[in-house]
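The complex appears here minus one protein chain, its other protein chains still in place.
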Amino acid sequence: MRLARVSGTVVSTFNSPIFDGQRLLLCDYLNPDGELAGGYVIAVDVVSAGPGETVLILDEGTGARQIMGVSGGPIRAMVVGIVEEVAVDRS
Amino acid sequence: MRLARVSGTVVSTFNSPIFDGQRLLLCDYLNPDGELAGGYVIAVDVVSAGPGETVLILDEGTGARQIMGVSGGPIRAMVVGIVEEVAVDRS
Amino acid sequence: MRLARVSGTVVSTFNSPIFDGQRLLLCDYLNPDGELAGGYVIAVDVVSAGPGETVLILDEGTGARQIMGVSGGPIRAMVVGIVEEVAVDRS
Amino acid sequence: MRLARVSGTVVSTFNSPIFDGQRLLLCDYLNPDGELAGGYVIAVDVVSAGPGETVLILDEGTGARQIMGVSGGPIRAMVVGIVEEVAVDRS
Partner (left out) sequence: MRLARVSGTVVSTFNSPIFDGQRLLLCDYLNPDGELAGGYVIAVDVVSAGPGETVLILDEGTGARQIMGVSGGPIRAMVVGIVEEVAVDRS
């Protein structure tokens, strides 16, 4: 998993019912210190994350489909957690 | 998923019937602001996207095969949606 | 999938019979305009591609094994098609 | 697998019980000589690694879920070993 910050939403037409009622979040990848790492991902939101929140991104299709309770479908990236604390210890 | 812009089509011979009648789209990856992100992908089109349209690319084989209704075959990247709006909120 | 140009062959000893009689092609990744994109892959050839030909590379193990008619084995990248035309439309 | 150094911990809310009681480690990727390679990953800890330790990161969902004894769930990266020695021989 990697850290990201929610920076927007995406509205799209689809040809699969799996996305009905799902929010798609635009998420910018972060370094552990909270700075932009470069790169982004569009992920399904299952934790009701809002703009500016730091989240955990899982980028793996099999796990994502299981979380959504479906056996198949065009899913790979998902917001799986809202981050409360990143404790860096590089002493 | 990532954003891309349809920039062409690819015609190829194949050794698998899974591609019969399928369009292969050349898609340039985009940043959320609509600029080229660098990189491209050749993806199966299941949403009838046209040149210049902004689309969502899913790059995962298992989900792609399920969308096409096949249990196997040489598929990984797919155009799964036509983007209507990318709302960026970095305030 | 991505575009590549066949630039050689690789001969290797293996510990798995899945490669018996298979050709391994050295393929340089290309940009849509036909220039080298940087990077290469060693792929199983199932379309009898020759040196200098532009091909489509699929880099996904499950699909590759199905094309070869095996349920398992150390395969991931495969030359799945010989490209006839890349029509770029960025107008 | 790749080498990494444990550099912190992450606390997050989740919508899946699979993470109950699991520690999430912030791990910086390393080169074989022990220097930072750039990039990081947030991985589930199954070997009780501590800050500053060099570990082996596996970044593959199916294997990770099997190690945790679950058939599904939002897991991909895992700390699978604590490194005792990296013997480099480039003579």
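Letters are used for the chains, namely A, B, C and D, taken in the order the chains are written, and counting of residues starts over at 1 for each.
The working rule: contacts are C-beta pairs under 8 Å (C-beta built on N, C-alpha and C of every residue); 3 or more make two chains touch, one makes a residue touch a chain.
All figures in this text were calculated on a predicted structure; none of them were measured in a lab.
Annotation for subunit D: contacts to the undisplayed chain at residues 1-3, 31-32, 46-47, 56, 58-60, 62-64, 66-67, 78, 80-91. Contact between subunit C and the unshown chain involves residues 7-16, 19, 24, 26, 28, 40-43, 51-52, 61-62, 65, 72-77.
Everything below uses one rule, namely that only the chains that are shown with their structure count from here on.
Where the sister copies subunit A and subunit D meet, the same residue numbers recur on both sides for under half of the interface positions. Annotation for subunit A: residues touching 2 or more other chains are 62. Taken together, the chains touch in the following pairs: A-B, A-D, B-C.
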